[in-house]
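One protein chain is absent from this view; the other protein chains keep their places.
First chain written, first letter: the chains are A, B and C, and each begins at residue 1.
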Amino acid sequence: MYAVPGDKKVKVGVLGATGTVGQRFIALLETHPYFVVHALGASARSAGKSYALGTNWKQTTPIPAGVRDLVIRPCNPEHFQECAVVFSGLDADVAGDIEASFRAAELAVFSNAKSYRRDLNVPLVVPLVNPHHFNIIPQQRALHSPPLQKGFIVTNANCSTTGIVIPLVALERAFGPIESCIITTLQAISGAGYPGVPSLDIFDNVVPYISGEEEKIEWETLKILGELAQTDGEFAFEMHAHTPLRVSASCTRVPVIEGHTETVSVRFARRPAPSPQQVREALAAYAPAVQSAGCPSAPRHAIWVHEEPDRPQPRLDRMFQQGAGVSVGRVRQCPVLDIKFVVLSNNVNIGAATSSIINAEMAISTGLIAV
Amino acid sequence: MYAVPGDKKVKVGVLGATGTVGQRFIALLETHPYFVVHALGASARSAGKSYALGTNWKQTTPIPAGVRDLVIRPCNPEHFQECAVVFSGLDADVAGDIEASFRAAELAVFSNAKSYRRDLNVPLVVPLVNPHHFNIIPQQRALHSPPLQKGFIVTNANCSTTGIVIPLVALERAFGPIESCIITTLQAISGAGYPGVPSLDIFDNVVPYISGEEEKIEWETLKILGELAQTDGEFAFEMHAHTPLRVSASCTRVPVIEGHTETVSVRFARRPAPSPQQVREALAAYAPAVQSAGCPSAPRHAIWVHEEPDRPQPRLDRMFQQGAGVSVGRVRQCPVLDIKFVVLSNNVNIGAATSSIINAEMAISTGLIAV
Amino acid sequence: MYAVPGDKKVKVGVLGATGTVGQRFIALLETHPYFVVHALGASARSAGKSYALGTNWKQTTPIPAGVRDLVIRPCNPEHFQECAVVFSGLDADVAGDIEASFRAAELAVFSNAKSYRRDLNVPLVVPLVNPHHFNIIPQQRALHSPPLQKGFIVTNANCSTTGIVIPLVALERAFGPIESCIITTLQAISGAGYPGVPSLDIFDNVVPYISGEEEKIEWETLKILGELAQTDGEFAFEMHAHTPLRVSASCTRVPVIEGHTETVSVRFARRPAPSPQQVREALAAYAPAVQSAGCPSAPRHAIWVHEEPDRPQPRLDRMFQQGAGVSVGRVRQCPVLDIKFVVLSNNVNIGAATSSIINAEMAISTGLIAV
Partner (left out) sequence: MYAVPGDKKVKVGVLGATGTVGQRFIALLETHPYFVVHALGASARSAGKSYALGTNWKQTTPIPAGVRDLVIRPCNPEHFQECAVVFSGLDADVAGDIEASFRAAELAVFSNAKSYRRDLNVPLVVPLVNPHHFNIIPQQRALHSPPLQKGFIVTNANCSTTGIVIPLVALERAFGPIESCIITTLQAISGAGYPGVPSLDIFDNVVPYISGEEEKIEWETLKILGELAQTDGEFAFEMHAHTPLRVSASCTRVPVIEGHTETVSVRFARRPAPSPQQVREALAAYAPAVQSAGCPSAPRHAIWVHEEPDRPQPRLDRMFQQGAGVSVGRVRQCPVLDIKFVVLSNNVNIGAATSSIINAEMAISTGLIAV
């Protein structure tokens, strides 16, 4: 069924395995049809312990049986040589060097860290949006010294960017370029990792600031929605420069455990702008390439459009489709721009671990990784 | 000091005295320099009981000693004849008729209900913004049948509108008309009264919809910020029509007890637009008429401008100046409109009870009510 | 595998289908091996609508496909004649009459309401504790006028009682009678149904009182843990009178969505009392009859004993085994009584819907209901 030959299992490694995103990788992979967790990497403090003993497990399902007794390794490529895929949930302060060393060791790295998102040769891929940006990878390999045969790094986007670009790409496909977009985010505490946000800061409170977050949304959106242009045989991300897109984000932290809610207003280049009903239909109809490629973790509905006036809501909707799609609701006219709506995305799943997993599935499906 | 002759005390009544806003009126009036709670009105269910027994008191300070033993009355003007001022915290479903009967009985009514906000002869007054709209009151009285000598109704704005119009009026005074404004609100549960929002709906959740709220912000802002025009001796609210202002609001409920946070982006008519620093200075310098009129409940700082990057926050800032002003932070350039910032206002104080109290103080100070 | 002949499906009805417990019944039954939701009953307000339109669905999984379009019926036995089992999640104020009418119509009713818990001929059954109390049902039928062939009522316990009696029965089986037990509950808001607890009452708060709850724990525990004595052919609940048991409960509501936490101290009649380690082993070894009877919804571990010092915790442990068992932790010496520990139970699953479901499975397995 899936584009994996036969019943072959694919060994994967997880870096930052004891952290919030690492734990979610492990929980999600438990039931994966072909990925099998084979190696776990974490800081020296945990290395050498069994996963069960070395991890302060915070998921609401038990540690998968096949992972409990795996010994945690230091984040050194030698321990991951058998892994066809390496998922990284490393913190940004260490991810840069470690991920580079894994790539240099000819490993395929799918990273949640921000270290390489702005790299001119690393694709920043939201799997429901722009897996065609994988096309830069041969150039990434070629520019490495020495040139690589198999190693590469793919990053996924910041969690709050992810929720935005999925509906935006659907709208651009249907109605042409978007000119401007104003966003306010209401982000969950799990987005800050563990220990993350002190309870005294966020109980009965809103913190209207997340360091660096607005800049990420405003910049990453351009890289993801822009084209991968080819000039004289050289690939470059054009950053939506052909039809300039202005993005303005205001980011807040709210007392919610999981699920980022975002209010969005957009203005289209095309006049007249599409109606709310046309927008609803375009969102619901959006079919990303990862679906037709048979990626098993791709959601059946990339975008679920709610008709109820008070949805989506993080507590009720964040686990729909295992958190692999996004929910959109309240599509209506904006008196200032054209259309406004509300998006909900699961920041730990499609906003982090699930995106990496689908990216890896897509890399296998397209032959970027041979299995 | 204040514009009240001598040490005279002014008797006031409170309608809806057992509700959320009514309780806050009573708590705030405990230390008022000249208002004295004299009569309490509530539904038939509570009438006849002492306030202490008839009220499910939910404030964090005890019931004021002078109010504990007052007997709750039905909301009938005859019990309020001695009150120079009547504050109404009534629910919208009953406020219309009751407030009309009080006005007809020559009482001065300051209402938090929405019933008369769209009335062509009733001023919608945020005391830090447009107390000059009181000038319509002679016309309101004259149009009554029979014409009134003393009775009138003043309404204050919806709590989420209040937080917006205070910075907007400061900006318009300094930089001329605003053309468009996009707002996302993160509103506290106390805005829905009691019992209000079920805990199962809002724990670990955001509800991205509050019935009628967006329309209120989009409409009320125009009435409040617009002029009270006079043509051929007749007064009319011009609804900011001279320099059209488009307002777009997205309203959400968040798990916060008190204090509405709002993200705001604005575009000015004037080119070039003011810089963030100019905006900060204009906001901090804004001095509303209620200050110079000596209204004792007016805040010392109508707008407190935060320099810290992560403020204002509802839990930390909502009780600054007894919740009588608003806090603004994060003033910065907006890549789509001109300037964006965050506002915090105490929805129960300046968003409701405190606004009515300052309005009444101003009505006394300007002689609209003779004491 | 299960004690149901062949692949036969068993039709069930749900009363109070739109409420909190009713919704959980429907969510849990979606994947049941032989129960099929066939008829839904609710108040006249909802009757006649499809379930999808008549219900304010608050579960975190979507409405099961097979239920979305079922038409809601009034709670009248005529609509439930084909149901071999009727689950009731009705509110106590209407449950008494409706459940009686269903029993009179020869239907098998499994109720979560308190109406018949103190009835001398109705068993109060926590399925992991005392399904042998079903033995009173022939007497219940015989005393009905006219005597019944098939109809009966079984109740399950109050949610906070359920969490207590499961470890207590395990301890009594292993170590003989318990003499006294002091309990403090920290109960979730979902225990109060919907709309239930107003958010303004419980945010950032503890309410140290739940009406009638302490009496329920203190009384129900005696009926459940007591024997069903037979004298001269007549059955009667002996209420643990043979070895008197004193229970003292202090009930509080805490800001938790689901999962009741309870601290428990017990004193055994036997001297010397068992050690903490003996208690841990007895709890972990407890194997209720519903397991050997093959009830498909019975948990694999009736009692999961945590070794970590800070468990169980409601958010992390309430969904273990679909919330069908209980979690116990912190088993240690009590300086006043003998042993103290902490219990966590899912108040909506084993504390309500799951208990009814296992009770019905057991009634089928034991032939009390013929299918």
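Here, contacts are C-beta pairs under 8 Å (C-beta built on N, C-alpha and C of every residue); 3 or more make two chains touch, one makes a residue touch a chain.
The model shown is predicted, which means the values in this text are computed figures rather than measured ones.
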Touch partners, limited to displayed chains, of the chain removed from view: A, B, C
Residue of A:Gly48, A:Gly176, A:Pro198 or A:Pro244 in touch with the missing chain, whole complex considered: A:Pro198
Contacting the left-out chain in the complete assembly, out of C:Ala47, C:Ile257 or C:Ala287: C:Ile257
Which residue of C:Gly41, C:Gly54 or C:Pro314 touches the chain not shown here: C:Pro314
Touching residues (missing chain, whole complex) on chain C: 180-182, 184, 186, 203-209, 211, 218, 246-248, 250, 252, 254-257, 261, 263, 265, 309-316, 329-330, 334-337, 340, 342
For chain A, the residues touching the chain missing from this view: 20, 58, 189-190, 194-204, 255, 257
Those residues of chain B which, in the complete complex, touch the missing chain: 58-62, 203-204, 315-316, 318-320
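Following the convention adopted for this analysis, only the chains that are shown with their structure count from here on.
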Shared interface numbering between chain B and chain A [over half = same, under half = different]: same
Gap in Å, rounded to a whole number, between the CA centres of chain C and chain B: 49
Distance from the mean Cα position of chain B to that of chain A, given in whole angstrom: 43
Shared-contact residues (touching 2 or more other chains) in chain A: 203-204, 315-316
